[in-house]
Structures are given as structure tokens and as C-alpha cells.
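For this depiction, one protein chain was excluded, whereas all remaining protein chains were kept in their positions.
Letters A, B, C and D name the chains as they come in the text, with residue numbers starting at 1 for each one.
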Amino acid sequence: MDTARPTAVALDDATVAFRLANARVYTAVEKARLAVAHGEFVAIVGPTGCGKSTLLNVAAGLLKPAAGAVRIFDQPLTGLNRDAGYLFQADALFPWKTAIDNVAIGLEIKGTPRAKALEQAQAWLTSVGLGAFANRYPHMLSGGQRKRVGLAQVLIRDPKILLMDEPFGPLDAQTRQVMGNLLLELWTADRKAVLFVTHDLEEAIALADRVVIMSAGPSSRIIGDWRVELPRPRDIFEVRLDKQFHELHREIWGVLKEEVMKGYAQSSQAAGAE
Amino acid sequence: MDTARPTAVALDDATVAFRLANARVYTAVEKARLAVAHGEFVAIVGPTGCGKSTLLNVAAGLLKPAAGAVRIFDQPLTGLNRDAGYLFQADALFPWKTAIDNVAIGLEIKGTPRAKALEQAQAWLTSVGLGAFANRYPHMLSGGQRKRVGLAQVLIRDPKILLMDEPFGPLDAQTRQVMGNLLLELWTADRKAVLFVTHDLEEAIALADRVVIMSAGPSSRIIGDWRVELPRPRDIFEVRLDKQFHELHREIWGVLKEEVMKGYAQSSQAAGAE
Amino acid sequence: AAQSKVTIAVGGGACLCYLPTVLAKQLGEYEKAGLAVELVDLKGGSDALKAVLGGSADVVSGYFDHCVNLAAKRQELQAFVVYDRYPGLVLVVSPKHTSEINSIKDLAGKKIGVSAPGSSTDFFLKYLLKKNGLDPTSASVIGVGLGATAVAAMEQGQIDAAVMLDPSVTVLQGNHADLKILSDTRTQHDTLAVFGGEYPGGALYSTAAWVKSHEKEAQALTNAILATLAWIHSHSPEDIMAKMPDEIVGKNKALYLAALKNTIPMYSETGKMDPKGADAVLAVFSEGSPEVAKANIDVSKTYTNRLVEQAKTTGQGAK
Amino acid sequence: MSRAALLLCQVLVAVVALALWQVFTTVPLFGRILLPPFFFSNPIDVFDQIVKWFSTGVIWKHLAITLWESILAFVIGSSLGVLVGFWFARQPRVAAVFDPYVKMTNALPRVVLAPIFALWFGLGIWSKVALGVTLVFFIVFFNVYQGVKEVSSTVLDNGRMLGMSERQLMRHVYWPSALSWMFSSLHTSVGFAVVGAVVGEYLGAAAGLGYLIQQAEGVFDVAGVFAGMFVLSAFVILIDMAVTLVERRLLVWRPTVRAL
Partner (left out) sequence: MSRAALLLCQVLVAVVALALWQVFTTVPLFGRILLPPFFFSNPIDVFDQIVKWFSTGVIWKHLAITLWESILAFVIGSSLGVLVGFWFARQPRVAAVFDPYVKMTNALPRVVLAPIFALWFGLGIWSKVALGVTLVFFIVFFNVYQGVKEVSSTVLDNGRMLGMSERQLMRHVYWPSALSWMFSSLHTSVGFAVVGAVVGEYLGAAAGLGYLIQQAEGVFDVAGVFAGMFVLSAFVILIDMAVTLVERRLLVWRPTVRAL
């Protein structure tokens, strides 16, 4: 990591625990140490339920770690992370706003006049392929369409840090690539720190500067951190043909597969464990 | 399709339209004609927003087609489809029930005594890798964990027809394969008709007897229907190494890619279209 | 001449006992006396009184006994014209219990309805019991109001007897010709028998301070009431009813007329307070309320006949 | 069900109810009249009375006063309820401290407070408005308070991460999300606003439907009492329709029917 750039997000041995019934405690993430430099694109991959969303919540300031600290641009994070835009894993659109209003709100909050905000929102909807759906309420959109509105809602604000939780999950392979290229374009033009959670290892390698692997929970840890040295600018589809890509993929995949099987074994223990 | 087997689900030129504001109408799916034989595994693939979930809703009896008919085991469908189990695309667990209660309810409804239902539910949770999470409420589970509870909830009822809307979407590649194999095992043991929506073409080919491709919306149609002649039983991972697999993949992919790009162009027209 | 505005709080305008106040308005007597009067109807006498003490009304048209009662609370109220010479309280036996109760003495241990605990009807009952040698607490008192609830309770025999006012009494009499009445202070006979003199019922009163500072208005009110009383006693009940507003007469004119006929003797002819009556009020209340008994009340301060007398001498009022 | 059929059903219900009422108050069943006319009057008399009120026009003045009181009570009470509800929901400490006092206040019998209202607000319309406000306020308050707390936490987090200030959250998240809670309470409180106004008049007034009812009661004119209550109820339906219109307008975003 080139030390010249400031650290946008730093987790210093952050441990996150949840309170369960009967005063028991579930440690989701243990001593996670992660630093994302300004302008760096980091992908997080890990078995389901390992704590990826939890890490993003911590970086967003929505969850307080039980131990350890979070620094944003070298300042300790207290309260919400105002520099970050967060695309949630779950549906988080405002059901009472149309698609275009959902996107425009990101600007309106900053005080952009409504007419201008709407204009830009329409442009964003068009880039995510929903130009014709501007006046629909969220419940009239398909799963993938809602996700893309959410994407536009976050991107229009142009935040310095992007937290994205499976942003392309409910999209088909083609649309994924289009969206991935869109994201890369944006990121190249105006470098942001990106924390990108995905289940698609190929996607992770194709997009990111670094791929971080988490171990299966409980008490999951960061167990691997690979630099992706593929040249930029990349085209998401073409980069997959690169030899380096394949080597990296095989290497990470090996680690990951083992982790998932371990996690599966761990968390499927018979009842009574909890 | 071997005509000896009865048709589990048949859509006869079903057209589905939604009412929008200002008395306008959006035709999501036009004249969809599809027949799923008993014991057949059909995967549906298509660009985002094309109408896959809509088709499943129609087959489930939750949506009435504006034109055309739905037949279930050769009976016209009126009201709900009582033979079907439906794994929804969106989160649909009962938030007031723990994971195990959410799974057990499927049996309890049929009158299974609670103790027995709980026992089986625990077994199911274990098979989907959540044996240790039985007493968690849905809001204490990760996205992928919730999906798997939903899967167990549907499978435990052992319905004759399975409708699954991106069931493995929020799962990592490894878990996906484990779940896929679980599904195939079940299906082989006790053949059901399966309608399986996915964005992962490889997954579709690996699992299904037939892969159906839909065109981009609006007024999307079924534009392709491929038989997958790969031998059974299949191992999801190994089947991908088959040559036939690759040919089929390339063939379908070609059609699909074109469709997605078309859809993208269509739906991202400038504002005013709607 | 510029009219002065006066707001009169009536303690339940439908009660026939307050009729002169309303009739005076209908006859235009207030205007003749140079007043613009607004009548505000309150649920009961004590609410009317509170409205005056609170300053939202000027004068109460209500039962005089509150003046005495409040003297114990060091609230100086003064009645300046009395339009009811009998209180009109009637002790009625429920038609369902006619056979068991023949005199007041039989009321021991019975359930007796009053308009509300702590109200004039309650005190009247206690006084009667005491006077008949019973312990005032020997009967259990149930608040049933003055209206339909009371009638329902009597009809169904849920209470054994009740202290009532008109028109409820007339309603019961209409339904039950053999209605047993133990004491009827709508009549001179029973009033004198019970209290030993005329017993003031409805009166106009206000705070002593108001009466003092609004001499002119008080006098005008007195004149108007006296004129109305004179009009009442020189006209037939039918004439009186014809003057009353529709919403007060209601649809059952026969009932209203019957009640009115029962009530007319009750209206004072002079507007004057009988000092014996005032003393009787104190006696009644001392019986029921230890607070009043202890308070050393000077009854003569709670009323004044001065205005009535002045009206007579100037010949403005009764002819 | 079509609009016409619905209307027909509604009318039918009314007709049946009125017919039963008429029968029970006039025809003896099993040897006795089920609803003694002295307490229940009968629909024909009540209808007569209503017609008379409207044909002579006496009712308008009273109706206008009562409506005005009700509307004021409704508007003031619900605005206060919404404001305080939001405030409490957003200030959990304030809420925790005052919670028992709010509940205590809600349990005070308003009738007993009437003299105090008369003291503070006089005998005019304002004391009646005050009485109505004390009923409406609590109904709206409790619902808005709960409604704000029920906001989906994901949507709320999204609003916060988008950088919304407390005020913006209020406007874009809490308010729209709590709307259906609010409207539910408004439907309840329309009725209570009217009840407050009428009870206020009943306790002391110079005009208004409550006054009319009280006069009628005083002379045992049950037809008059029922007529007053009917006129009242009819007007409540009108106010409620207005509320429903606003509700429809504000809640357009809700899913309704799924498909054609």
C-alpha cells in the first residue's frame, strides 16, 4: 500500500459482538484489522454469515465495535461516518418516493435545488438502465431494478468513501458487467475509497485493487489479503482472460473453499449449541 | 418433453399487465407459453426486470394473468396454487418467529405435532448449515442465512411444485454448490416440478432439465428453450467440466447477451417515456 | 340607552324551577329594563355558580342554598331576587315499591336516589330523614341525576324512592296514577310542614362584590324578574307555555303543561326572601354538612331584599 | 363490489335497522315492548323532528357552532398530538420522564374538568374546544408516538447514511412512515372531537347541538335527543370523508391491487 495516500477507512482490531437472548453474546467479527487507502478499491469476500455486512456497518458508524477502533481519514469515528455512501444489502429505498425522487433526495439533502436534482437523478437513472422507470414507486419495480435505483441513490451523492454490500447481487451477468464498468469509470475519474462486498470472486478480482478474505464465523477474522496487480483501466469482461487473473483466482479460491467448508461444518452443528 | 408425464404447471399464452398511475398499463409479460412436466426441472434466465418473478407469481396463483390461462396438473388454476412451495425473491420470513419456528411452521400448518415439527425443522436447519442458529429471530441473521431459512421453510413441506426465485442469490459460490446439490438430491429422491429463477447461467445449466430464456421487457416473451441433456445424477461442480456444458453455455449466452443489451437500451430511454 | 351586557348562568334551563329567568327573556323584560342578557345553560346549579365565581358569567340563576353552602367556604354570594318560594323537591316512592313504603320512616335501609351526592336533593333527603327521627346515614344514597336516568331507575324499581324535581315527577305521575309521594314541596302545605316557612328555591344571585358594583344591572334584573312573576300569575299556563321556546317545551306539550300546572304555585309573587326560609336553608345544610354547621354563618348576609323593595317603591316592578 | 351495490347494501342496513327500531318501539313482542318509546322514541318521530329542524332552519345555528367547535378541537388536538408524538419519539429521554404523567393525564375524567375549562376559556366555544382537544390529543399522540418508533430500521439507516439532518429525517422518513398510524388515529378522533364538543355544550352552553340535546332531555323529548345525535353523526361522516380524501392523497405510494 503506498503510504503517501491517507487512510480513508481503518479498522484497528475491531471486534463486533451481538447480544443474544439469555444474556449470551455472539462474537461475529474478531480483531478485524483493515486499512483502505484513499482511492483504493477493496473487495471483501467470505462465506455467508461471516460478518461482511457487519464490517461495513462498523465502517459506516452504524455499529459500534465492542473492542478496537475505527478511524476515518485518520480521525476516530464517533457517530455516523459522514463521508461514506452505503448501498445496503437489504432493500432500503424510501417506499413513499418514486424512483426519481429516491435518487434525487441524495442531492436535495445537500441543498441542491429540486429541479436540478431531478435532472441529475434522471441522468443517473438512465445510466443504471432505468430511464423509463422514473415515476414508479419501489413496490412496482423488480428486485434488480430496486437495487439499481439504490445504486444511483448512493452514487449521485459522490461520497468520498463507498460502502457497497453485494450491489450487483440480484442482477444478471450482463447487467453486472455494465454496472461494474460504470462503477470503475466513476472511481477512475474521481478516486474514492471503495469497500465492496461480493460473493463473486471473479467480480472481486476484476474490480478491486485488493481482495480481502474473511474466515467463517463465529469470531470470523480476516485471513487473507491479496493485491490485484492487473493493469488499469480494466474492462471487466476482458480482464478475465488475463493469465494473472486466473492464477490469482485459483489461489484465493483454494483458501476460500476450505473456509466455506469449515464454516458450514461449524455452523450446522446440532441444536443446543445455542 | 416426454408426454407420458402429466403437466405440473402450464402457462397458456399468459399475459400479465400492471396498472400504473394515470390509468396507463405496463405489460410485463406477453403471451408466455410454458409447460413444466411433473418431475421436470426448469430454469428461467433473463435480463433483470424482464418478468421472471412475475411468471412465478402467476404460477403461484398470486397474480392473475390479464389474458391467457394457467393450468396446474391440467386443472385451471383459480385462487392460490395449493400444490406449490414458493421461495420468494424478497425476504419473506415471519419476523416474529425464530429460525426454527419459521421452518417448523410449514409442517405445523399441516397438523404435524409441534414436537415432531421442531425435530424435523432442526434437521432441515442443519442441512442448510444453520443448525446453530435455530433460536435466532430473522433480524439477527445475515442476508444469506435468512435465505437459507426460507429455503428450509419451503422444502420441509415437500410440495409437488417448487417455485424458486433466485434462491441462491445472496450465497457465496461454495454454499451455492452445497445448496444446489441438496436441492438435486431431494429432487432426485422424490421428483417434483421445479421452476427455478437464476441469474447464473452456469447454475441454470448445471441444475436444470431445460433452460428457458426470456426477452427484455416490456412485453417480454419466452424466446428460447433449451434442453440440457447432461446425464443425471450430476454433481454441480463437476458437470461444469463437461464439454456439452460449455457448448450449451456458449450458445445460450450468445442469445442472452444480445437480449440484455437490447433491454438495457430499451429501458434506459430518457424520461418522458413513462 | 346603551344596554349593559349581563350573562346569566342557569343551573339547568330545562328545569321548570328556573322558568322565570327564561320567560323574562322571552317576554323581553330584560330589554325593557335596559339589559342585554345572555342565558347560558349549565348542567347544574353548582356549575352555574362556578361559572360566576370564575368570572365567565355575571349572575347565577339557581338555587339559593348554594349561597349558604358557600358562605362556609368564605365565598360571599348574595341573592337579590327570589322567584321560587317553595323548593319544588318531591320525595317520590318507586312504583315498584309502593306497597313497602308508606312513610318516610320506612326509608331506613333503603336505596334512595338523589340528583347527585352532595347536591340540594341529597341535603333535603338527609334533613327529612333526621326530622323523622331517622339517622341521615341510614339510607343509602344513589346519584341518578334529574332526567331520564332517574325516571328509568324509578320505573324499574332499581331504587326504592327518590328526591325528584319537575318535570320528572309529572312524568311519573302520568305513567302511574297511584304514584306515592311522601313529601311534595311544590305545595305550600308540605313546604310549611317541612321547613316551617317559605323555603327559597330558585333565585338570582351573584358575588356580593358584583351586586355592590353593578347596582344598576342588579336592579334592572330584579325589575325584569318581578315583572315576569307578575305576568306569570296573571296568565294561564297555556299562555306561559306559548311564550316558552320550542326546544325547551319539547314535543310532549301535554306533559309540559301538566308539569307547569304543578309548578306555578311555586313561583313567588313578591320576589322577596322570607327570612325564616333562609334560616331553614341553614338548618338543612347544617344537618348534612358538619362544615356548614361549624362555620357560624350569618345568613342575613347571603341575601338582600333591598332591590326588590326599591323596585316596589319606584313602582317599576309588580303592578 | 361496485359502488352502486355497496351503496345499496349500506342503505339496506340502515333501512333494516330503522325498521327494527320502529317495530321494537311500537309493536309489543312477547307481551311487552322491547324498546320502551319513552327511552327510545321511534324513527318516525325522530325523522319528523329532524325535518322540522331543517325546515324551520333553527338547526343551522346550532349545527354551525358544534361543527366549528369540533373542527377546531380536531385540528388543534391532532396537530398537538402529532407534534408532541414526534417530539417524544425523537427524544427518548423526555419521553421516558414524562411518560407516566401523560398517561395519568389521559385518565382524568374530562367532565370533572369542565368548570376549570370554563374558568380559563369562558363559557363560549373555547371551553368546548378545550374539552375536545383533551380527547383528540391523546388518541393521536399515542399513535404517532408509536408510529414513529415503528419506522423500518433499514430505511432509517439509509436516510441517516444519505446525510439527512434530524429535520430532514423527520420530513422524509419519519413523517411518511408514520402517516398510516396517524390517519388511523384521526379516524378515531374525528368522532371524539365531536363528542368533546357536544359534551362540553351539554355541560354548559347557550347554543349548539349539545345544548339542543340537553334541552330535549330536560323535557323528556327523546325524539329530540335522538334527532340531535343523528344530525351529529351524519356530519361526522362528512368530516371523516374529508380525512379519507387527504389520506388517499398522501398515501398514493402504497401497494394496492396487484394486477389487472
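Everything that follows uses one rule, which is that a contact is a pair of C-beta atoms (placed from the backbone, for glycine too) under 8 Å apart; a residue touches a chain by one contact, two chains touch by 3 or more.
The model shown is predicted, which means the values in this text are computed figures rather than measured ones.
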Absent-chain contact - pick from D:119, D:170 or D:250: D:119
Contact partner of the left-out chain, one of D:123, D:139 or D:219: D:139
Which residue of D:58, D:170 or D:236 touches the chain not shown here: D:236
Missing-partner contacts on subunit C, residue numbers: 46, 50, 53-54, 69-70, 73, 75, 111, 116-119, 122, 140-145, 147-153, 156, 158-159, 289, 291
Subunit B residues that touch the omitted chain in the full complex: 60, 62, 80, 82, 84-86, 88, 90-98, 105-106, 109-110, 137, 139, 153, 157
Missing-chain contacts mapped onto subunit D: 1, 6, 9-10, 13-14, 17, 36, 39-40, 93, 96-98, 100-101, 103-112, 115-116, 119, 138-139, 142-143, 145-147, 150, 153, 180-181, 183-185, 187-188, 190-192, 194-195, 198-199, 202, 210, 213, 217, 225, 229, 232-234, 236-237, 240, 255
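Just so we're on the same page, only the chains that are shown with their structure count from here on.
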Euclidean distance of C-alpha centroids - subunit A vs subunit C, Å: 83
Geometric centre distance via CA averages, subunit B-subunit A, whole Å: 26
Approximate Å spacing (C-alpha centroids) for the pair subunit B, subunit D: 49
Shared-contact residues (touching 2 or more other chains) in subunit A: 90-91
